[in-house]
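A single structure is presented below for examination.
The complex appears here without one of its protein chains, the remainder shown in place.
A and B are the chain letters, set down in written order, and residue numbers restart from 1 in every chain.
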Amino acid sequence: MNDNLLEIKNLSIEYVTEDGRFKAVNDLNLKIRVGETLGFVGETGAGKTTTALGIMRLVPNPPGRIVQGEIIFEGENLLEKNIKEMTSTRGNKISMIFQDPMTSLNPIMTVGKQIEEVIKLHQDIPKNEITIRAEKMLETVGIRKERFNDFPHQFSGGMKQRVVIAMALACNPKLIIADEPTTALDVTIQAQVLELMKELKEKFNTSILLITHDLGVVAEICDYVAIMYAGSAIEYANIERLFNNPLHPYTVGLFNSIPSLDEDVDKLTVISGTPPDPSHLPMGCRFHPRCPHVMEKCKENFPQAIEVEEGHFVSCFLYNKETVKEE
Amino acid sequence: MEKQKAIKTSSSSVERKRLGFRKLKEIFHRLKKSTLAMIGLAIIVLLVLTAIFADYIAPYDYSTNDLKNQYAMPSKEHILGTDEFGRDIFSRIVYGSRISLQVGFISVGIALTLGVIIGASSGFYGGKVDMILMRFIDILQSLPDILMAIAIMAALGPGLSNLMIAVGLASIPGYAKIIRSSVLSIKDNEFVEAARANGSSDFRIIVKHIIPNCLAPIIVQATLGVAYAIINAAGLSFIGLGLEPPTPEWGAMLSSGRGYIRDYPHMTMFPGLAIVIVIFALNVLGDGLRDALDPKLKQ
Partner (left out) sequence: MSKYILKRILLLIPVIIGVSFIVFALLELSPGDPVRNILGTNADPKEVEALREEMGLNDPFLVRYGRFLKNMIINRDLGDSYLTRTPVVDEIFMRAKPTVILAALSISVAIILGIPIGIISAVKQYSIFDNVTMVIALLGICMPVFWLGLLLILLFSVKLGLLPSSGFNSFSQMILPSLALGAQSVSVITRMTRSSMLEVIRSDHIRTARAKGQKENVVILSHALGNALIPILTTIGTQFGQLLGGAVMTEVIFSIPGVGRLMVDSIKMRDVPMVLGCILFVAVSFAIVNLVVDILYSFVDPRIKSKFS
């Protein structure tokens, strides 16, 4: 029924270095519908950013390499596109907001020029219109157009992130990948940026892949959530279902580790152990060494995703009994 | 449990020293990984041995003329041939290693000592001291180092010790600036404040705490500095301002061979090759040390 804007199938990405082979993304499956915001949640090193770079085909190579899988965007596999087709997609249909606004702008170019650049690349319009449009984008994100000819070092962190967002939105992309857009910012500015993204999403009906480790941010603007662990999505559901009924032990652990304002808890529970070393991933379910409900089969077999309730997928043997007992 | 506590409460300086030793081992371990740097190190060791045992290695005296054997091409008797006075070129190169090593290490020693004193006091005291010392460095730097060395040689006249002084003085600015900036970045660290709170004198703080912590860039600069010093000294001798003819200095040998390049190119070929090999060794060793001392810099 819903049109999938982006569908990732069995994506695996690895980094090969002197110190070994790091499996950053493993057999990942994911989808985003038109106009939907998907929260992509996981610990540092879970492979979120690598996935994002994979969609953009910007995984640094070497050492990175897309091993297998498909990334279907508007019905076409991005991994089969040539470089020219890919450059006309980047910044135009898919754009990306990076984590650290302090370093993601070119320090020797005015912010105006940097916004103009992306418009010039993808829109066939006369020069003066490019400038007008770039100025409008700047104002859309709440920066006076008088600052058009200023350089990045003359802006604060929050302002820079607004410029990055303006750049990302300049060509009305179908999909925005926002990689922890608020992590590097102050709490108050975080709220402003999130508010801005929410507004823009409604205005332009853009789909957003929001990468974060902050469930609070997810609750604020996402429609769906995918939980990432050791390079694969272990749980996927819409926001109400996931927040009201988290299923995977890891997801449950994540929620338990957030301090709650409503309940009076003496001690926060933490997930025991540390995230797995991507060069030596455990056999079977990758979460099993840390899982409180670990069973024998978790140690050998990788659990396939199962739909527990409508649109709520989880990769865990705990929910395997009544649905598919024996394939 | 008890044991762990005991280790933790042991004095912090002991900890740092032990770490320092481990770090040195670690650095050498990383250096060993670079084949090129190890080749460089081997060449330098060989050169030092050559200089020490020159009397045993050289088949002839470096200054004995043999007018029956002028301009001899390389042969069994003279493996690198002879020069315009029939002197054995191989022997002269072997003895020349003494001069190059002396000039290289002593002039770097001079530059390092004065550079550390100037740079450390400049960075440590700041203010007027810094301003005056840095203006002095600016003036030294207003001439390319080889030209400053030429000016000093013009004043002092030729000779080995003058050559070392000239080359050394001319290369002070590089060391002084590196040390000054290292001191500036270190002096506000907590361990320096702690030392000051314990009543250490300025001198003690600089020598015991600050200099050991900016050793890495100094070592790299000094290694490359020996190479520069050897090139500069050879260059000065080449233009006739360094060491004078009978001395078997490589640059001076090149200079005298230059007049015979049409007919007897071996006279310029071999001393030049000796210089290049030594400079190469010091350069790759310096590069290797830089990577080993700061692994972050290496891609």
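Simple rule for what comes next: a contact is a pair of C-beta atoms (placed from the backbone, for glycine too) under 8 Å apart; a residue touches a chain by one contact, two chains touch by 3 or more.
This structure is a prediction, so every number in the text was calculated from the model and none was measured.
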item: Neighbouring displayed chains - absent chain, whole complex; value: A, B
item: Sole contact to the chain not displayed, among B:24, B:49, B:79 or B:154; value: B:154
item: Selected residue (touches chain absent from view) among A:98, A:148, A:229 or A:250; value: A:98
item: Option touching the unshown chain, where B:62, B:95, B:175 or B:238 are the choices; value: B:238
item: Among A:75, A:107 or A:259, residue touching the chain not depicted; value: A:107
item: Footprint left on subunit A by the chain that the document does not show; value: 56, 58, 60, 83, 87-92, 95-96, 98, 100, 103-110, 117-118, 121-122, 151, 153-154, 164, 167
item: Residue ranges of subunit B at the interface with the undisplayed chain; value: 135, 138-139, 142-147, 150-157, 231, 234-235, 238-241, 251, 254, 258, 261-262, 265, 268, 272, 275-276, 279-280, 283-284, 299
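Definition applied: only the chains that are shown with their structure count from here on.
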item: Whole-Å gap between the CA centroids of subunit A and subunit B; value: 53
